[in-house]
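One protein chain omitted, others in place.
We just call them A, B and C in the order they show up, numbering each chain from 1.
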Amino acid sequence: MEEKCGVVGISLEEGDAALPTYYAMYALQHRGQEGAGIVTHDGFQQHSEKGLGLVAEVFDDDDVEHLPGRASIGHLRYPTAGEIDERSCHPYTVTSKRGSLALAHNGTLVNTDEVRAEFEERGHTFSTNSDTEVMVHELASNLVEDGLLDAIKRTMKRIRGAYSLTLMHDDRVVGVRDPLGVRPLCIGKLDDGYILASESVAIDVLDGELVRDVRPGEVVVLDEDGGGFESHRLFDEVPAHCFFEYVYFSRPDSTIDDRLVYDARREMGRLLYENHGVETDIVSPVPDSGRAFASGYAEAGDLEYSEALMKNRYVGRTFIMPTQDARETAVRLKLNTMDSNIEGKSVTLIDDSIVRGTTSRQLVKLLRESGASEVHFRVGSPPIVAPCYLGIDMASRDELMASDKDVDEIRDEIGADSLEYLNVDDISEALDMPRGEMCTGCVTGSYPVDVEGETCERTKDGSRAGAD
Amino acid sequence: MEEKCGVVGISLEEGDAALPTYYAMYALQHRGQEGAGIVTHDGFQQHSEKGLGLVAEVFDDDDVEHLPGRASIGHLRYPTAGEIDERSCHPYTVTSKRGSLALAHNGTLVNTDEVRAEFEERGHTFSTNSDTEVMVHELASNLVEDGLLDAIKRTMKRIRGAYSLTLMHDDRVVGVRDPLGVRPLCIGKLDDGYILASESVAIDVLDGELVRDVRPGEVVVLDEDGGGFESHRLFDEVPAHCFFEYVYFSRPDSTIDDRLVYDARREMGRLLYENHGVETDIVSPVPDSGRAFASGYAEAGDLEYSEALMKNRYVGRTFIMPTQDARETAVRLKLNTMDSNIEGKSVTLIDDSIVRGTTSRQLVKLLRESGASEVHFRVGSPPIVAPCYLGIDMASRDELMASDKDVDEIRDEIGADSLEYLNVDDISEALDMPRGEMCTGCVTGSYPVDVEGETCERTKDGSRAGAD
Amino acid sequence: MEEKCGVVGISLEEGDAALPTYYAMYALQHRGQEGAGIVTHDGFQQHSEKGLGLVAEVFDDDDVEHLPGRASIGHLRYPTAGEIDERSCHPYTVTSKRGSLALAHNGTLVNTDEVRAEFEERGHTFSTNSDTEVMVHELASNLVEDGLLDAIKRTMKRIRGAYSLTLMHDDRVVGVRDPLGVRPLCIGKLDDGYILASESVAIDVLDGELVRDVRPGEVVVLDEDGGGFESHRLFDEVPAHCFFEYVYFSRPDSTIDDRLVYDARREMGRLLYENHGVETDIVSPVPDSGRAFASGYAEAGDLEYSEALMKNRYVGRTFIMPTQDARETAVRLKLNTMDSNIEGKSVTLIDDSIVRGTTSRQLVKLLRESGASEVHFRVGSPPIVAPCYLGIDMASRDELMASDKDVDEIRDEIGADSLEYLNVDDISEALDMPRGEMCTGCVTGSYPVDVEGETCERTKDGSRAGAD
Partner (left out) sequence: MEEKCGVVGISLEEGDAALPTYYAMYALQHRGQEGAGIVTHDGFQQHSEKGLGLVAEVFDDDDVEHLPGRASIGHLRYPTAGEIDERSCHPYTVTSKRGSLALAHNGTLVNTDEVRAEFEERGHTFSTNSDTEVMVHELASNLVEDGLLDAIKRTMKRIRGAYSLTLMHDDRVVGVRDPLGVRPLCIGKLDDGYILASESVAIDVLDGELVRDVRPGEVVVLDEDGGGFESHRLFDEVPAHCFFEYVYFSRPDSTIDDRLVYDARREMGRLLYENHGVETDIVSPVPDSGRAFASGYAEAGDLEYSEALMKNRYVGRTFIMPTQDARETAVRLKLNTMDSNIEGKSVTLIDDSIVRGTTSRQLVKLLRESGASEVHFRVGSPPIVAPCYLGIDMASRDELMASDKDVDEIRDEIGADSLEYLNVDDISEALDMPRGEMCTGCVTGSYPVDVEGETCERTKDGSRAGAD
């Protein structure tokens, strides 16, 4: 289960913005490992460099030095279906009647098929299948008649879905967050300029200061002299924040809406103990994702926290896959058991979520083989019953273990002695966020936008049915 | 002085067209070494593979196997000014209301700035600076209303310049040659299909049979069953064939308009002797380009043909450049003298053309240092006095040695005892082609199309002023 | 501070040993990231593949398939001074009068200069500066007259220093551990054969069973039918185990001499609290190395364990280095602070060791900038006062912060409110290992072997002065 894409935008008073953009992307690497791109503007023209791989693989000193300009945007790409080549790497750049445009997008749009068809009707062509290209056509078309802000507003009315954008119009850097605020986007102050980024860790790495999150439906235009920014709240709807950003996607050291993600996870761990605590010899996380949850759980129950599973820190994107008859090896390449810590003990294993359930089953099996007397499984989020259509490539519905099994069946399937999840209200409590302001599509099957074949919890006028 | 781009299009009765396209491109490698791309269509969708480098570097068996479909076009790219990345590699592919389009282009267009501006006015955006992208927008726009043939005709009316195209509309392969027929394009019959290619050597390599050249202003649509082709002569103007295709660009073993290029060059060599023959001990070519000319010259004069200069056949695109104080080395890395063949002898050196003149001067110097008693220089084409705007990246005007020097001055500059060129009428005679049917822009400064700041030899109605 | 090299040897009943060797090396990747090599023997000849980089970068399926044979050894290389090329990658392979030899070495030899000189006197030449090559010459020379076991014994008498070896004589796989047992080496049973490896995690990854550690001075010859092994304890001296294997080098999930490394570290953390506990709001590890220590410390003191520093898990071997005036960035690229967890709190930071002290100082500074009211530093090992000559490339003496500073000075240097270390007796207690059976060279400056310019704690006859 992985999040799709991270974005950055920087406007400095002077100097080149490419290197800080690179560092900011380095800090956001977890949001996309497939490709990376930076586009700068030096006042006269765009300069861009993109490639497949990690940020540190795509760029070297030379590349960054050849990207002059005090304005810059960056994009990290997570793999999605379809052809993967350098052309698909963002930021997406074009020239138009009104100058150059560059656009970096985190999220997924839901009505681009119909918009695309209308453009094709008018003779437009498309180079990729990317929904971002459709958004660029819309924006550029609107720019023929309108100024930038109006063109963005028309685009936001026309295009629906999740989008946190950084865009550059000539050398003006702009941040846009969709009216639902599904994906995060925040503003930071640097020594000599401002930054827009998917998460606050990108600001920290530059020793900057988090100003605040961009608000749902807000357009933030960074000043060209690096001295500040203008805010335009173009839409003010009930938001639908993705709670999975807190559970899994965002870095634990990121702060979203004044909430440190690590703390949110520890709080979820505490609630998990309070609602579903069980006697146990040791509490152990699934590394690394379950660690904060396990720490909160153990603390709440005054239980011994001890790692039963150890991750090989050199596990990378590639290794020779074991053949069928050695499937065990595949798990062991990544995770090893610490047998003398497990033997004869009851173990409570904590993870942030269960998606397909395959790994969970293998881990329970490993622990039993290592001599655990009992294995209890606790999960820091609700069962995932439906796909995400708003920016996460989790899995298809039939791959989701909880799509057709209840908790008892899942417990049996993964072979645990007991299994408990947090529910949506627990999440709401832990995040101190009204249930109606979260997107809970993947755990309820009811989405904040129209998705073909799925339930929409919003009324026709755009407000949400169950909104508080 | 290098030609820009080669194109191929193949339609087979059955089987996959990618591998023969690859071989055809291999035979046309001299037309573009910077990048290569193949796009196929399998009846359902396009498949494409592009990259920087030689054909054999860009493609391996795997790549070609992953390009299914009985229809295919290919493109070889020669470097031009501006950013060079994989995105600039052709064929250019898009999807449109009327399905997918792929386009491979050899030539240069002259009025794309104004066409592009009109498109931008209508909200279109452009991803590259390439004039080919403008042509694609025009074609796709026309396709919204018209059928393929009408759309192509409207495009040919709107876009001016030199273009030999292979294009694919879904899985239909089409060849288009501009009304002036500047760049070559020919049709070949294969065992189980038809091929369109820049030169006949691409047909030879597949053991096919040259049918004929595509005519200026003609559109050739290959049958989908590989059984034949339809011809549509949409324009019938006085042509303006590039004579440099015969002099330098095309392979000597190519046949253009029933004329073997090697023979044309030998004939030019003969005329060179007849008009400007000189007593000499040996006649020697500048390898490899002057070889056919020298052979014709020696034969006409019954003179001894003997190579005075030897080329290092491993000279590639890269080697460590000598520093300034060892400039001599740079020439010697490529060409060596055969001193015992030169010492005390008068040598007549034959080349196809002189562009910047730098190499010519160095070669004369090398021969003198090797003991040549006299060095005469003979050139198989007229002095190049102006740039090419129709598909060749020769040099800018001020780099051209003949742009501001007469023959005597050039002779002194390169240090030869005598220097003579063929004139335009000689070329016309050697090629048996009326002077008015050739483009002679680079040797007269007068062009068959409007080029800003240059003379056009055509009248307003499109016919040529000086046409026979 | 990094350990040098990991070794593997596998002998199967049937099938190919290369793939399990690859997996075992994958599990030992932390012992050497510079290069990797595998040599197999198929009964007729050796096959080898080596390269620079991580195991997963050096080998792919093809490589491993081209390494047939039921016998195999592997080597992971950590960078040391001197030229680094593929030739320096182990295993080292030669042919000799008695067949082929391959040798993988973990450790450092101390008397190879004199042995090498003697060989040169007899006309031998050397291809590398590696001490391993000298050992190979010695072994091959001894093999001319002696059988394998006697030849190894003579080699062990002649060569002094630290060496855990896996070697292959034709297709016979042998493990050798030096008489002091400085570096670890263990034996594991697989489904259909036996394995020798630097650490037990290599056995776990193959779902094998740890049999026991190879004893100091022991030679273990794996049976050719994979059915067992012969043990030859050729030397029985007082050992000198490197305690840093427990503190830092080995993986926490490895078991050395029946002791799980993770537990040893937690125990050291507990002792650290018992001897040097301090009141604090939170106990926080330096990730990842300090985690087990911090967990033991917090538990012993019933203190709140909470991570104050978060590591960027994508930090790799390369990234663009910030320039001087942005030095802060370099640390922040790797570690970020979780401010809301730190602000106004007293923090006790736990690490396994302090080598140069640079990072420690930066971390204390980061915590203070994040608002920590107090920063206490606790270290799970004694101050490092001298270099290692037996297999670790820590740092030169003048780079070691503790080589010329006492604890108070170091505390001031790194800016902590208090600083405490474990002492050697604590280590001895935590490991339940007599002080006299450990090598404590780096923390006492007194070594178990003669090193030019350093104190040797052994008497002339080879027994150790201070041995219990």
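Definition applied: contacts are C-beta pairs under 8 Å (C-beta built on N, C-alpha and C of every residue); 3 or more make two chains touch, one makes a residue touch a chain.
Note that the coordinates shown come from a computational prediction; the quantities given were computed from them, not determined experimentally.
Asks: In the intact complex, which of the presented chains make contact with the chain not displayed?
Replies: If we consider the entire complex, the absent chain touches B, C.
Asks: Have a look at B:S11, B:T255 or B:T280 and name the one touching the chain we're not showing.
Replies: B:T255
Asks: With the missing chain put back, one of C:T95, C:N275 or C:T455 would touch it. Which one?
Replies: In the complete complex, the chain left out is touched by residue C:T95.
Asks: Taking the full complex into account, find the residue in B:Q45, B:N336, B:S403 or B:T455 that is in contact with the omitted chain.
Replies: Within the whole complex, the residue contacting the unshown chain is B:N336.
Asks: Looking at B:D61, B:D398 or B:E452, which makes contact with the chain not pictured?
Replies: B:D61
Asks: I need the residue numbers on subunit B that touch the omitted chain, in ascending order.
Replies: These residues of subunit B touch the chain that is not shown: 19, 22-23, 26-27, 29-30, 33, 54-56, 59-61, 64, 201, 204-207, 251-253, 255, 260, 262-263, 266, 288, 291-292, 295, 299, 304-307, 310, 312-314, 316, 318-320, 322, 328-329, 332-333, 336-341.
Asks: Using the document's contact rule, name the residues of subunit C that touch the chain not shown here.
Replies: 85-87, 93-97, 101, 117, 120-127, 136-137, 140-144
Everything that follows uses one rule, which is that only the chains that are shown with their structure count from here on.
Asks: If each chain is a dot and touching chains are joined, what shape do you get: line, ring, star, complete or other?
Replies: Here the contact pattern is a line, an open path with two ends.
Asks: What chain is the most remote from subunit A, judged by the mean position of CA atoms in each chain?
Replies: It is B whose centre lies farthest from that of subunit A.
Asks: Please work out the Cα centroid separation of subunit A and subunit C, and write it as a whole number of Å.
Replies: 38
Asks: Taking the mean of the CA coordinates per chain, how far is subunit A from subunit B in Å?
Replies: 50
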